[in-house]
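Here is the structure we will look at.
The complex appears here without one of its protein chains, the remainder shown in place.
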Amino acid sequence: MQIFIHSAFGISIFDEEVIMRRIAVVLLLIVATVMVSSIAAGAGRKKDSKPDGGNLSYGEYGRPATLDPITSNEMISLRLTELIFNGLVGINEKQEIVPELAERWDCSADGRTYTFYLRKDVMWHPKEGEEPKPFTAEDVLFTYKIMMHPKTITPLKVRYEFILGVEKIDDYTVKFTLKRPILNALAKFSIKVIPKHGPSNPLYLTRNDHFVQSPIGTGPYILKNITAEREVVLNANENYFKGRPHIDKLIAKPFADQNIMTQGLMFNAIDMIVLVNPRDLPEIQGDKRFILQPYNALSYSFFGYNVRNPLLADKRVRKAFTHAVNRQEMLDSFFNGQGTIISGPFAPGSWAYNLDVQPLSFDPEQARTLLQEAGFSRGPDGFMQKDGKRLALSLKIPIEKESEAVKRVVLAFKNYLKNIGADIKVEFMELQAWNQDVFFEHDFDIIFAMWVFDDSADISSLFHSGEIGPWKYNFGGYSNPEVDGLINESKLTLDHEKRRTINRKLHTILAEENPYTFLWTLTNYAAYHKKVRRVAIHPYKFFSYADDWFMEEKDQK
Amino acid sequence: MKKYSQISGKISEFSALPFWKKADTVDLVYVGYGLLIVALVMVSYILGSFKLLHRDPQDIDLQLMMASPGTAGHLLGTDFMGRDMLSRLIVGIQAYFLPGLLAIFIALFFGTGLGVLAGYRSGRFDTGITYFTNLVDSFPRLVLILLVIAAFKPDIYYIMLVVGLTNVPVVASLIKGKIQFLKQKNFIEADIALGLPTRVIIFKHILWHHCRSLLIIQATLGMAEAILIETSLSYLGFGVQEPTPSWGNMVQSGANYFMQGKFWPSTAPALAILFTILGFHLLGDGLNNIFEGKRNT
Partner (left out) sequence: MKLSAIRPIALVLSRELVITVLLLLGVSFVVFIILFASPGDPFSVLLDGQLSTAESKAGLREAMGAPRSWYVQYLTWLAGMLSGNFGTSIRMGLPVLPEVLRVGLSTLILTIGSLIITLLIAVPIALYSALHGTDKISWPLTMFSYVISALPVFWLGYIVIYLFTHKLGLFPIAFGFSTAGQKYRWLYQLLPIFVLGVGNGTVSEVIRFLRQEMARVMSEDYIRTARAKGASVWKHAFKEGLLIPATEIIASKIPFILGGAVIVEQVFNWPGMGRMAWQAAQDRDYPVIMGIAILAAVFVRMGSLFQSLVYVAVNPRASKE
């Protein structure tokens, strides 16, 4: 201290009065600096005492096409936008709705108006060399308008058609008016907001806009660049309004071959795999360096039937098929038993699932009996037939990137059905041709697919007779007045308990009717190096809580 | 004097020998192995088509997936669905055999036609065909095939059609080259002077006498190439789809387990590819050396 005063102010330390004055000045300076820095870092450090630092690279199967939340339609992009953008509300680890860009909100009594009061301290990611701009209600309006513009190519339009309009009350207040009250509407406002100054075209967003490759958001991570090898590099946002994320850098590395991705993890080329291939689970499980973390997605796999085909219109035939398939054997052999067999149209983790309904047992004898009851008898070639028509059906599957597990399930299905006398012809098709056949031409008998749900457990578009038609989700043409009635009832009620009762009833009916053979919900596993701590995973978006992940200082590279 | 006649006698004796005695041992080995492979392929093809196999290639056994050779009567083990490897290898030949023949036929038929046209009547035909040759040559074949697949559908016959067409220029230029060579040596002029009809000249003299070895060799190479392309495409996921076996898609599904130390499911079909392609290559090479007499100066 003495030396400092001496060299800074060049006076003798022996002049007491001057010294006292100088000390006061210096103390003031120090206090001022601390104050200023704490204000600047007010948006800074997180309140927990975990260390900052470290880089986390994770493997993705493929590369994202676009990085904005509006045009992107792949899971890879979805995970990245989760890191770069925020919504008006968010969802915490307990699946409750929490404030995000909006600090609080009001809902009108009739459920048709939602008013959001926005935070005033949020800044957009700054462009190179520019000052960061503040987030305001204008951006929310802009996001809605550009999303709904007819020339914007986005899968989101359908999801938000229930909104009648948006109004800006003032710079930090926005009001949404709905066409009709919707259950769980609040959850839908987790839609990501984009800045008004972001896209170059103020009216509609196409993939030509540079914004889709250089996104600007408010989220915990800022896009730094995309390297020559198409790795996406994200840097921590120092000014993130929830506190700077701990991990400095996130890098998404694309892989063309899934086998190699697992090897990448084992050899430290990457630190994390978002979704581990079931057959690699034993290898990773045995390795103490990694943690395997399960997370349950609200999705399930099924075989869907086209009831327009008279052979499948009889529910006994479909029930027979469900009996014929040994779901447990498939789950054990192909997926290491990591999953839950389901009996009805909901994911087992969902509030709507009826635990009282047991899955139909594996019983080929019963299956054959049912077929006989339905009027089938064994033909000369060993396969069942009725009125001269063989029980021959086509099973169409789209060729997708990693379809090895799909192949196994499909082939096993064919085998099981051969055992009860049904001849299934397996057809792998190009994805677009498959979409065309299933959802437009309805030219198929059976398909193998998977539905992914949000937590509203809304199956109305799948089984309601009103949803039969070109490009609608009731592709099988299933029509049951009782089911229709129940679905209508559940749409009208806003009482959660009542909805649950209705859903349980639907579950029981559909388990008996078998418009699908419901298969299972797989347990998803993420694998990561144990140096990454406090990893909470969102079942669908994965990185929602990534800003809280951290690494101990000794582990940081 | 005596010595000279002895030598010339020996020479004429030698030229009178049938070709297989003239040939080098090495070439005979090549041809022998190649013919063995061809025989195996054809026998397997017949076995496969008439379903005379000891085990059903589609029979799934989930308790016995990826068993090693010799387990429970599976001579070559089982694949990832517990299906018998040996019978799938045999049936896998059907994936390329007929389509390969199609490709060969197209290449030889149109190639010969164009080659004769270009060689016999040069001038504009020649230029046109050269342009066409270069055009086709500029295309990397796999990219072209990917295009066709994306445009239409992953049907192996479409693909082999494309492969055959892309080989037409090769055959055409070889035939054309032969004809020009013969022209140089005045063979053709001699034929015309003798008053032989054009048809006879072309078919009997040019094609049969001088080009047959060339065509046979192109056929063997063509089959080897068809095997390579079909297996590569099936490996990439564009060719033959499950549950139909193809050596390519067998390697691909087996490769998924490679890193875990289970080598056999992908190695067995890979070896099948190896030995078969090798057979056709050696057959072509051996025949080439025998007919052209190029071995050992």
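All chains are identified by letter, namely A and B, in their written order; residue positions are counted from 1 within each chain.
By our rule, a contact is a pair of C-beta atoms (placed from the backbone, for glycine too) under 8 Å apart; a residue touches a chain by one contact, two chains touch by 3 or more.
Note that this is a predicted model, so its numbers are computed, not measured.
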Of B:Tyr131, B:Tyr157 or B:Phe181, the residue in touch with the unshown chain: B:Tyr131
Of A:Arg207, A:Lys224 or A:Arg378, which one is in contact with the hidden chain? A:Arg207
Of the residues listed, B:Val116, B:Cys211 or B:Leu282, which one is in contact with the missing chain? B:Leu282
Please identify, in ascending order, the residues of subunit A that touch the omitted chain? 65-66, 71, 73-74, 150-153, 155-159, 204, 206-209, 212-213, 227-231, 253-257, 260, 263-264, 266-269, 430-433, 435-436, 439, 470-473, 557
Absent-chain interface residues of subunit B come out as 24, 26, 131, 134-135, 137-143, 146-152, 224, 228, 231-232, 235-236, 248, 251-252, 255, 258-259, 261, 266-267, 270, 273-278, 281-282, 285, 294-297
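The working rule: only the chains that are shown with their structure count from here on.
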Using mean CA coordinates as chain centres, what's the subunit A-subunit B distance in Å? 50
Touching subunit B in the complex, subunit A uses residues 258-259, 262-263, 279-280, 283, 329-330, 333, 399, 404, 407-408, 410-412, 414-415, 426-428, 430, 433
Under the stated contact criterion, what part of subunit B meets subunit A in this complex? 58-60, 62, 65, 80-81, 153-154, 237, 241-243, 253, 255-260
